[in-house]
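With one protein chain withheld, the remaining protein chains of the complex are depicted in position.
Going by the order they are written in, the chains are A, B and C; count residues from 1 in each one.
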Amino acid sequence: MGTKPLDGKKISEDRKEYYGKLRGHSCAPLWENLAHLITPEPVITAIPYLWDYSEIREDLLHSAKVISAEEAERRVLMLENPTLEGKARITESMYAGLQLIMPGEVARAHRHSPAALRFIVEGSGGYTAVNGEKTYMEPGDFIITPSMAWHDHGNDGSDPVIWMDGLDLPLVNHIGAMFMDHYPDEQFPEGQPQGDSSVRYGNNMRPIGEGPDGLDSPIFSYPYSKSRETLEELSKTTEWDPYHGLKLEYIDPTSGGPAMSTISTFLQLLPKGFKTEKYQTTENTTYSVIEGKGRIIVNMGDSTKTIEWEDRDIFVVPCWYPHQLEADENATIFSFSDKVVQTKLGLYREHRGNK
Amino acid sequence: MGTKPLDGKKISEDRKEYYGKLRGHSCAPLWENLAHLITPEPVITAIPYLWDYSEIREDLLHSAKVISAEEAERRVLMLENPTLEGKARITESMYAGLQLIMPGEVARAHRHSPAALRFIVEGSGGYTAVNGEKTYMEPGDFIITPSMAWHDHGNDGSDPVIWMDGLDLPLVNHIGAMFMDHYPDEQFPEGQPQGDSSVRYGNNMRPIGEGPDGLDSPIFSYPYSKSRETLEELSKTTEWDPYHGLKLEYIDPTSGGPAMSTISTFLQLLPKGFKTEKYQTTENTTYSVIEGKGRIIVNMGDSTKTIEWEDRDIFVVPCWYPHQLEADENATIFSFSDKVVQTKLGLYREHRGNK
Amino acid sequence: MGTKPLDGKKISEDRKEYYGKLRGHSCAPLWENLAHLITPEPVITAIPYLWDYSEIREDLLHSAKVISAEEAERRVLMLENPTLEGKARITESMYAGLQLIMPGEVARAHRHSPAALRFIVEGSGGYTAVNGEKTYMEPGDFIITPSMAWHDHGNDGSDPVIWMDGLDLPLVNHIGAMFMDHYPDEQFPEGQPQGDSSVRYGNNMRPIGEGPDGLDSPIFSYPYSKSRETLEELSKTTEWDPYHGLKLEYIDPTSGGPAMSTISTFLQLLPKGFKTEKYQTTENTTYSVIEGKGRIIVNMGDSTKTIEWEDRDIFVVPCWYPHQLEADENATIFSFSDKVVQTKLGLYREHRGNK
Partner (left out) sequence: MGTKPLDGKKISEDRKEYYGKLRGHSCAPLWENLAHLITPEPVITAIPYLWDYSEIREDLLHSAKVISAEEAERRVLMLENPTLEGKARITESMYAGLQLIMPGEVARAHRHSPAALRFIVEGSGGYTAVNGEKTYMEPGDFIITPSMAWHDHGNDGSDPVIWMDGLDLPLVNHIGAMFMDHYPDEQFPEGQPQGDSSVRYGNNMRPIGEGPDGLDSPIFSYPYSKSRETLEELSKTTEWDPYHGLKLEYIDPTSGGPAMSTISTFLQLLPKGFKTEKYQTTENTTYSVIEGKGRIIVNMGDSTKTIEWEDRDIFVVPCWYPHQLEADENATIFSFSDKVVQTKLGLYREHRGNK
């Protein structure tokens, strides 16, 4: 974005000299950069892209041979948008990875200012403990480890366990407020029994005098068994939204707001044969397919890009790309985005249909 | 941040091959990057730095010879942190520049999703119009042009007018939700008379039934005459805060929150001879000195950096640098930071004193 | 509270004449009334009192012989605090009654500005429909009919159905904002199927773009089967609160606040043998015992009043009476109060233990 020529015009020698002087004063002329810095509509580097689960799964299982869980601390393949290689970003504002825990392994306790979500893709017997409350995880379950909450993971089962990590890491890096602590022991001391937080806050009641004041949901586990059933039930009584099918947001019942303070999370049902209308949003969205198959058609400006997806694939649609989702079979899809951040900052915008 | 060797260890051939394969799948091993991505404490590229006003002023006045207001659209020198050359950032998360309007010039009407503040440094007769409501500006005045509000500027006086622009541009770019429109005419049609918004919302009353629902203050002009007097009055009845002297935040009286939804803004008084205690904050702060002189002492890890400032200088303290402010004369300093963003996202942290 | 003598002192003839003149001008001397109007601590007319369910039940069943459902519109016995006879108040600020619906009867659709709760005491097959969404009710279920929501009731079962009504009627009467409409037909048209609201908003998810903006919970049915289980589960992992045992508040998951905007509602578990510590609260509370038996010991100033309760009894503790609850068997008790109103208005206060 440096001092590029404006509209390809040649810069005079006088200006060159002047710009050099400015550089020496840690200044630069806005007028040579304005058109790049502030654009009429979003100009996004990240592209729509899909990670084929079978491919990545093989890579991930191979990692268990390349590096021990202990050495890796977290055995994760980062999913990097092809245009953002080396930047640890799946979209401009979000990080995603696939994490593997082999039977008997643990990922030791730590905490950090970036918030993380885990979306379970494969395997049983894996668990996450948040501040000592353990929760066993099944495919489709959505787990939160909020900013600065101690967490560790393990696999008490007999098969590999794989989940998608989603973090607001690029945002925290952008701001700079990065903090991380290792817990002195491998695991955080055992705390409340499994499910305690869900019972305490998730049943539309709560103990008097107990005010979870955090910005994140005290319920940190949203099991698929319940969320899938919710989707199923509502599909019987709700008209399909032309832009989303049936799309639910995970919420924090102690505030009514999004479950996480920096990441919006959704579960979506598209019935067989459904095709959504053209839709644009400033959200940067990462999708993880749970069931079904279909495609996403993205308008790339002059052309159209069609990406075929099936269960367990991960794909992204960055900010402002017009797109349509189409399902060949009943499909349920988990997704996460930066919508909550954009909304808090007054930046969120969407556009329905053609211009 | 790519696949650098972990702790300087040599990567085996097997791994190299594996990593190459991963790169082909738009993946990368987290374990080679974790230590760089998530750090125990903030690792900040930007450095504490000062722009000497007399130097920049000369550069800025020279720009009037190099480029016309019309050609430039905005005649602005961006202040780039020396470590962030070509990135249009004064700190990781913030943009700042110095804007010049010569007598008789105008900067034509446009609007954009990044929010902007103007802090007047020099000259009389300059004005900003926000959605058609004009406000004339004097040194020390703080003006808001909120996200997507139409605004234009001009100089009806006989001397150059210079102000500092502060924008959340890097944040908006990070997220992607960038929008900008030019107004078809040079200036937005004349609207409410000068001062109307301030009278309507700033006198601790407001018309019934009128709910400014925006996230930003409907008062877009905070004149120095009033804010300086507020500081003066309070200094008589308020104990000096050991970390801040007397520091006021500009607020939106329709919500009680910060005046801007993405930028926190402050005015600070340090009495002659006052030296603040050591202080760390995750804020990325840009200071603009109005009156007085003194220095800022910043702990750079092994060493200490002392930066002398005087009136009209601009200096920055990025996230988490321990620092102390010292005034040789009574000093008033305007500053802006990303505190409001960090607070909304649950990332704000400060530390008082030594560790 | 008129112009009573102050402290029993005789009022002089001059003053009498003066006071008479004032009365003619619709004035009165505050100084003759101040001690009665503003007291150091609450001076409450209502007394702690219990309604024996077996007694009231008989009365209520008799009402079916005295008046038809149609003629009565609602076949309800109001529970009036003995000190507030003729005032339709169980405490100063709350209304309660017991409503009976015989098999095959309906209570026709209407709506009103007072908000109502239903707490089911006896019988199966009864239902409430709120804006056309029907919910069948079992003993222990808690149902909300919010302000101005259309509602009707019926009994499709073969036995009498009895529930407690709780309304903010005295508050609405005090303020004056009373509105009521009869629906033109007996029943409101059938709407969403049973349970739809609970699935839509009560499972810690919600459809995107759907913002229930009401002040009351869109979930209007809180079944005992779920709330009792919640209490049971939490009792295993939670220390008994010395003042409340284990006391849960029903919440609105779309805001995190109380389920109703004018009535606070609770479900409480006291284990066998538990006796709470002495406690005072400005709440006016009505209790409905679901299971168990025990007593409440109330400090009446010079003396102590002990009220024995057992399942299905209803009893009240008005504002600021020091009291203790004691359970001879595991007891679950529903209660409602004006705490939410007091909290919103800044008037809520509690005191733990002796003075």
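Convention: contacts are C-beta pairs under 8 Å (C-beta built on N, C-alpha and C of every residue); 3 or more make two chains touch, one makes a residue touch a chain.
Just so it is clear, the model here is predicted, and its values are computed rather than measured.
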item	value
Touched by the hidden chain, restricted to displayed chains	B, C
Option from C:Pro48, C:Gly123, C:Pro139 or C:Pro170 whose C-beta touches the chain left out	C:Pro170
On subunit C, residues whose C-beta touches the chain left out of the figure	1-3, 14-15, 18, 21-23, 25-31, 33-34, 37-44, 49, 51, 55-56, 59, 62-63, 66-67, 71-82, 85-88, 92-93, 97, 112-115, 147, 168-181, 214-216, 261-262, 282, 284, 318-320, 338, 341-342, 344-349
Contacts of subunit B with the absent chain, listed as residue ranges	192-193, 195-196, 199-200, 202-209, 217, 219, 222, 226-227, 230, 233-234, 236-238, 241, 244, 246-256, 259, 266-267
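Quick note on the criterion: only the chains that are shown with their structure count from here on.
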item	value
Chain occupying the middle, per Cα centroid	A
Distance between chain centroids, defined by C-alpha means - subunit A, subunit B (Å)	29
Distance between the centres, which are taken as Cα means, of subunit C and subunit A, whole angstrom	45
For subunit B paired with subunit C, centre-to-centre distance based on mean C-alpha positions, whole Å	53
Residue list for subunit A, restricted to those that touch at least two other chains	none
